[in-house]
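Only one structure is covered here, and it is reproduced in the block below.
Note that this complex is displayed minus one protein chain, with the remaining chains in position.
Going in written order, the chains are labelled A and B, and every chain counts its residues from 1.
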Amino acid sequence: MKKLLILSGKGGTGKTTTAAAFIDFSKARAFADCDVDAPNLHLVAGIESEPRRMDYYGSEKAVIDQTKCIGCGACYKNCRFDAIIKAGTKFSVNPYACEGCGVCMYTCPADAVTMEEDIAGELMLYQEERLFSTAKLKMGRGTSGKLVTEVKNKLEYATATAELAIIDGSPGIGCPVIASISGVDMVLVVTEPSLSGISDMKRILRTAEIFQTRTAVCVNKFDTCVENTEEIEKLCLHEGIPFVGRIPYDKKASDAINAGHSLAKVNCPARDALHQVFENVMEVFAESK
Amino acid sequence: MKIAIPMNEMGMDTEVCVSFGRAPYFLFYDTQSKEAVFSQNAAAAAHGGAGIKAAQAIIDQNAEALLTVRCGENSAEVFQAAGIKVYKTTKVTAKENIEAFEKGELAVMTQFHAGFHGKA
Partner (left out) sequence: MKIAVLSGKGGTGKTFVSVNLAVTAKKATYIDCDVEEPNGRLFFKPQNIKTEEVDTLLPAVIAEKCIGCRKCVDACRFNALSFIKNKPHVFPEVCHSCGACALVCPSGAIVEIKRPIGVVESGVYEQVQVITGVLNVGEASGVPVIRSALETKTDEENITVIDCPPGSACTVMESVQSADFCILVVEATAFGFHNFKMVYELVSLLEKPCGVVINKADQAYAKLESFCQEKNISVLCRIPYREKLAQIGAKAGIACQEDEETKEQFSLLLKTIKQEVGK
């Protein structure tokens, strides 16, 4: 199974819109939403069944046993994450700040601290004719590469006939993005022709390069600034990165999303442009084989 | 010589696991005594640094070689420092790969994939 990951650096450039359309164009039998912090693909994936739900355990969290605590403050002094809350001589743990390092437990002279498992999110696996893997990180939990890895690993449950898997990524360049890049065959960067979009695109391209992953670039809402679009094309040419197309701003895109389906089903210029991008991506894929 | 292999299941005729750090089990096989021991991989559920922890388990067992499908950079660093050779498997099952290894048919691994970044 070949895996295509869609990233952008900057948020809101159209990753999910692109991913949903690609799923329809390619009739993909397997897809995943790795944006575990703000997942949206399920809203337009056209999947109706109930998913199999599994708890996701993140890093352990410290818990202070108040009956054993002698109020010495050793935990408070040694915690580097400001995760110990001091109220007079009472100490407790702020689970949102705790990184599970265990320093408080190691330094407690009264054995009042234990490290306990913490449910940090939920994995959801929809298995119909198509397989859809997604997850939701609990609020305020660490940006989690491990959860992203688990979401991606679930794609292996797809039938052997699934040749292509489409993966919707998350914005940024940090941990979840790095985790999503590993093991994919190609990254499509969806950018927009703003200076912010270009700046973020450069950062994500450098990140992909570190992980030696093949990339291609397309520009969404290209007509909001044709000048910058040309700038992006030049940059790609210069870097030897395949430029796979321009997509115009189209109000029908948000209409489709609000109606709960992908842009592939709507007759409009953005759909046609996206389809061309899709074909170009498939061509780049074929060349890389 | 003691060799280690990441496994999905406990059985000589079962598949070698495609992941090293997060493999459910490790097989430790002694090529002289032909003794095979399966043990659970405690690193499989690690939040981060699974490859490092798994590699630690291999060196703590005094294995001298690892036969695996893939291996990350961090684990490779551990093996290199510990002087353990990593070989790339070419067959499906543990048994087949051990046979190939004993005949000198397995090559030393030269490509290691970038880590997932230990942080979570």
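Basically, a contact is a pair of C-beta atoms (placed from the backbone, for glycine too) under 8 Å apart; a residue touches a chain by one contact, two chains touch by 3 or more.
Please read these numbers as outputs of a predicted model, since none were measured by experiment.
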Chains shown that the absent chain touches, full complex: A, B
Option touching the unshown chain, where A:Ile173, A:Ile241 or A:Leu263 are the choices: A:Ile173
Absent-chain interface as seen on chain B, which is shown: 43, 46-50, 52-53, 55-56, 59-60, 74, 77-78, 81-82, 115, 117-119
Contacts of chain A with the absent chain, listed as residue ranges: 8-13, 16, 37-38, 40, 43-44, 59-60, 78, 80-81, 96-97, 99-103, 106-107, 115, 137, 139-143, 145, 170-175, 178, 192-196, 199-200, 203, 206-207, 210, 221, 224-225, 228, 249, 254, 257-258, 260
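Here is the rule we use: only the chains that are shown with their structure count from here on.
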Of chain A, residues touching chain B in the complex: 57-60, 100, 142-147, 149, 175, 178-179, 182-183, 210-212
Contacting residues of chain B [partner chain A, same complex]: 45, 47-48, 113-117, 119-120
